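Of the protein chains in this complex, one is absent; all others appear in place.
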Amino acid sequence: MADRIEMRSIVSLKVARQSVDRARACMHLAEPLRACGSDPQSLWLGPDRWLLVSDTTTAAVIIDSCQRALAGILHNAVDYSSGLAVFRLAGVGARQLLATGTGIDLRPASFAAGSCCRTRLAQVAAVIVAAHAEVFEVYVDRSYETYLANWMAESSSICFSYLGVARG
Amino acid sequence: MRRALRSEQGGRIDRSKPLDFVFNGKAMQGYAGDTLASALLANGVRMVSRSFKFHRPRGIVSAGVEESGGLLAVDHGTGLQPIVRSTQMPLVDGLRAESQNCFPSLNFDLLRIFDVTRSLWPAGFYNKIFKWPNWHVYEWAVRRAAGLGRLPDGARSARFCHMNAHCDVLVVGGGPSGLSAALQAARAGEDVLLVELDVEPGGSLLHDASGLDGQPPLAWLARTLAELQATGNVRILTLATVVGYYDCNVLTIHDRVAAYRREDPIEVFWKVRAGRVVLATGAIEQPLMFGNNDLPGIMLAGAMQKYAGRYAVRCGQRVVAVINNDLAWRSVLALPGAGIGLDAIIDSRHSINDALLDQAREHGIDVFPGASPVAAAGSTAVRKLQFRDHDGRARTIACDAIAMSGGLSPTLHLYSQAGGRLRYDQRLACFLPQECRQDVVVTGAANGEFATPETYNIGSRKPSAANSSVQWVDFLHDVTVSDVELACRENLRSVEHVKRYTTTGMAADQGKTSNLNALTLLGELTGRSPGEVGTTTFRPMFMPVTMGAIAGVRRGEFYAPAKRLAAHDWHATQGAVFEDYGGWQRPAYYGSDRDACVRRETLLVRQAAGLFDASPLGKIEVQGPDAAEFLNRIYIHSVPTLKQGKVRYSLMLNENGIIIDDGVFVRLADDHFLLNTTSAGANAIAAWLEEWQQCEWPRMELVINPVTSQWAVVTVAGPRARDVLCSLAGMTDLSTQAFPHMSFASGVFEDGCPYRIQRVSFSGELSYELSVPANRATGFFERIWDAGQPFGIGLFGIESLMILRLEKGFLHVGGDTDTTSNPFDAGFGRVISNKRGDFIGARSLQRAEDRRNDRRQLVGFEVVDRDAVVLAGAHVVTGTGDARRSEGFVTSACHSPTLARTIGLALLERGFERGGEEIQLYDQGRLVTARIVDARFYDPQGERMHG
Amino acid sequence: MLRLDCPFCGTRDEAEFRCGGDAHVERPGQDVSDATWADYLFNHDNPKGLHLERWCHVFGCGQWFNVARDTLTHEIHAVYYMGEAAPERYR
Partner (left out) sequence: MKGYSAFSLIRNALQGHRHWQPLWRNPEPKRSYDVVIIGAGGHGLATAYYLASKHGIRNVAVLEKGYLGGGNSGRNTQVTRSNYFWPQSAAFFDHSLKLYEGLGLDLNFNIMFSQRGVLTVAHSQHEIEMMRRWTNALQINRVDSELLTPAEIRQIEPLINLHSRFPVVGGYIQRRAGISRHDAVVWGFARAASALGVDIIQQCEVTGLDITDGAVTGVQTNRGDIDAGKVCIAVAGNTSMLAAMAGFRVPIVSMALQAMVSEPVKPCLNTMLGSTTIHMYVSQSDRGEIVLGGGADAYPSYAQRGGIPIVEENVAAVLELLPAFSSLRLMRQWAGINDITPDTTPIMGSTPVRNLYISGGWGTGGYKAIPAGGDTMAYTIANDEPHALIRDFGLDRFERGALIDEGAASGVAH
């Protein structure tokens, strides 16, 4: 149920705290706790930090457009496509699987499509994006890729077997 | 099955689904819907186990969480589990149950000797004896006698996981009160989670036939459940117990709904964050204190009613009720209707509601108002009861069961855990909720609303006076009334002292049926009201929780996440042996024989070229007009003087002047730096920089961006390193003139792969660290590997790297330093005196203590007998025998493959001034002589590294 | 279990945060006495009751912020930005 998304371009953008308002005026950056746009999509990680991600544009192009949009504004935009592993979780059990490992409020009303948050999932830092209804994308440090893939396999096996009874 | 004990009709058991089970080797039968306890009772089993301390016979006492007698070893498919509450254990087919705590058997228990000699073992007896010659002599025997049940020996096959949840309202308890509260909230559109520990919601409705809102209880239940369902915003968990109530309305649930299936049993531990909480946890009936009140066959009145109403089980044929309150009347008056012969009601109150008396008369029950029980009698089950009637006359009545009730005590464990304060209610003779800082309400029986519309009237709960038999307070820990009296006599009068001295309330049931009696008794003895005595502290868990459930999937590889290198699999194909280094799985060496591999790899780097995966090195970009000044406050070396494209090595300190990390940093551009940290420090140092910037110097203009995982790093080291790298198309000019030691460059390979390269050396050889995006790591390693073949390239792991750097005397922070080491100790005194301005830790280094010259200083040594073994952790000692003293310790040591002798580093008092001195190294009783030497054991001038 | 209100991300579990101890501690200059320096380095008011402290949302936005929290009841009275003065009534 969890697929690895390969080849996604990811740019890590950090903007000086003093200049965040100016940066937002110059460039389309997601609001707090949201994901927005598509090419690139911008994911809010914090008041001075975004990921800009795309499946079609290269990181170099994204960085370039950042540089142009943010000319004169202190920022650091770097290719981070190798730094993160991305998983896509789809299906009815996706929310429950996530709920076995993270304490954020995943109720549809609180975490609807377009939500994005950085949190703790199965002990590691992760960015969780509600892409569409019941489709989630999870970003983790690439060094945890194998760990998290195994964890999702194990947890979903237990959690779905349990839900079979609990719903029963 | 003895049919007589099971009514033909009624109850919530499914007579079409008989289930087989075995108790103490004997085959028995029950029905779906039974608990193990109800099935045992239906099979006529009275004595089920033995008690903890005195091995007295134990029978089933209750029908709920408060069970103190029917704790059995049970195998329901996952091996024999100890201390299973038979009253909470749904009967499953093929279940096997065994008595606990009996030696050799339930009926013939030799350890009953403790009961016979009971008067020798009062509360706290062990404090008074067993002192001479010491406790060890007696301890083994005491330990063997103690303990309830045995640890299961086989591995358990259940699986565990966690579940997190949020809700507007968490309702604990699925009785009428909980269901009503849930309905109210759901109607208001709130998102409700209702949790019930029983197999189905309903609570007391499931066995109590008296009506609710004028409707039959089961009809009300069905209608309410249907309406709850219809609202669409209620989730109901059954066989799930709320066990903990923590700060911020976080509650934990032990969910056993899937725990009892044969195939793939699963237990789930929930953590719920609730907007508000409704506690509808009901109340627990309390026993009465009289002689031998622990005999099998003596049960709580409500339990007897529940067994009759819900499980169609008759717990006796000639029952006597020993009670003190109106509610219990309701329970026992329900018994005759269930075919249970109730012979007499003994109520300590003198005046009793006429309506109740009338009902008793109708059933032909003898009533003894103002009477009090003295003692029950029987060997393995109760046979008769002695009591005193209202005139004080001693009387005896034969019986095969006693229904006792000392009134209800609201289940307020969770409320107390939440920080809720309790108050004692004189009229109800129990504690009720008073106030709580968390958002919680208590409703129903848990709030003292025991009975509407009748008024609840309760009599005394005193133990019976002048009694030659023992009266039990805590059935699980075998605590008696005289134990509590003894505690008072010995001036242990605080309720907490009494608990700890007598251990009342400390057993597996945490005093659910003993705390109220104990503290009421204590109050009597010390002239205080129960309210003044107070309760002991209620703490999680409300019911004991399997440790496996608490851990969830956090086992084995999921216990602590391991980080893997991007090229992990490639290293594996090259024969890497992985070990854990600061959370990373890294190649320790390549091959099979550790020592031989390490030696081979070390020499390879010295003689040809080695390839090392350095990807975990921390990498942090720092950019902005104030970046140089900021870093100048972080590192002990000067930063602004560093030229673009150049690399510098330095240390970081904490404010106490202690070394916390080391590494190189590069000036990429005037306002742009790239920092390397140790692998272990990668996250911590990034956080450290953020903390200083955000909290201390927020006005400095810079951004900090960690990029550790983006880049895979390969170190190519050795005399042929340059040759290897120059053969890569697109590589920058690496000649010494163009790219001397401590240079940095970036570029793009012919295939479009960007790279960063810096010439730095931790091995003392000509060495480069080359970074490429981690997604390309494997292909890149292969390319270098291929390119290096003509030059004899090979792989080396961490173990040989540590030897290479030791041969050069390079510092390994955390190994050669500890949390007392400052830069002076590590030989950086000159740097500190040259540094201008403030930096982190600078002020601490001005203290006289930090500048003392008798501190432990890092020096090199070699052993006098070249090949003698010295291991890190040996100490430098002076003196012998009692005068022996440590002057420091070896922080790193090895038998150098390059130099063919044993060398090492030591933190040694006054080390810097002791060059040439011979020292004694102590290790586990062995002494080796060594000499202090220059720590740059190999190539002291650094010609190879700079060449 | 504490639940803290990150001023940027909203309420999250305690496991996402790191407590950084006393808030509003002023770092003295280099020229202070050993005693003053030691007081800065080591000493704390460590009150039972209201405590002004700083926390970092490490598993979230990475930001530091201040919290007015009761060390006895664990009630959180206020959350405010780094660099901001404590609300009047909690000073």
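The first chain written gets the first letter, and so on, giving A, B and C; residue counts start at 1 in each chain.
We adopt the following convention: contacts are C-beta pairs under 8 Å (C-beta built on N, C-alpha and C of every residue); 3 or more make two chains touch, one makes a residue touch a chain.
Just so it is clear, the structure is predicted and the values come from calculations on it, not from any experiment.
Q: Using the touch definition given at the top, which of the shown chains does the missing chain touch?
A: Touch partners of the hidden chain, whole complex considered, are B, C.
Q: Which of these touches the unseen chain: B:35, B:49, B:62 or B:81?
A: Of the listed residues, the one touching the omitted chain is B:81.
Q: Which residue, B:380, B:494 or B:607, contacts the hidden chain when the whole complex is considered?
A: B:494
Q: For the chain that got dropped from the picture, name the residues of subunit B it touches.
A: Here the touching residues of subunit B are 52, 78-79, 81-83, 119-120, 122, 125-132, 134-136, 139, 142-144, 146-153, 155-156, 158, 160, 244, 246-247, 250, 252, 271, 417, 482, 486, 489-492, 494, 496-497, 500-501, 503, 508, 510, 537, 539-541, 544-548, 550-552, 554-557, 559-560, 562, 579-581, 656-657, 815, 818-820, 844, 847-850, 871-875, 877, 882, 884-886, 889-890, 922-925.
Q: If the hidden chain were put back, which residues of subunit C would touch it?
A: Touching the chain left out of view, subunit C contributes residues 1-2, 13-15, 18-19, 21, 34-35, 38-39, 41-49, 51, 53, 69, 71-74.
As a convention for this text, only the chains that are shown with their structure count from here on.
Q: What whole-number Å value describes the gap between the mean CA coordinates of subunit B and subunit C?
A: Each chain's C-alpha centroid was found; their separation is 27 Å.
Q: Among the residues of subunit A, which ones contact at least 2 other chains?
A: 103
Q: Residues touching two or more other chains, restricted to subunit B: which are they?
A: Each of 271, 273, 698 in subunit B touches at least two other chains.
Q: Would you mind writing out the residues of subunit C in touch with subunit A in their complex?
A: Residue positions touching the partner: 8-10, 12-13, 15-16, 58-63.
Q: Enumerate the contact residues on subunit C facing subunit B in the complex.
A: 1-3, 13, 20, 27-30, 32, 34, 37, 41, 54, 56, 58, 62-64, 73-75, 82-83
Q: Quick one: in the complex, what on subunit A touches subunit B?
A: 12, 14-18, 48, 74-76, 78-84, 96, 99-103, 105-107, 110, 122-124, 141-148, 150-151, 154-155, 158-159, 161-162, 164-166
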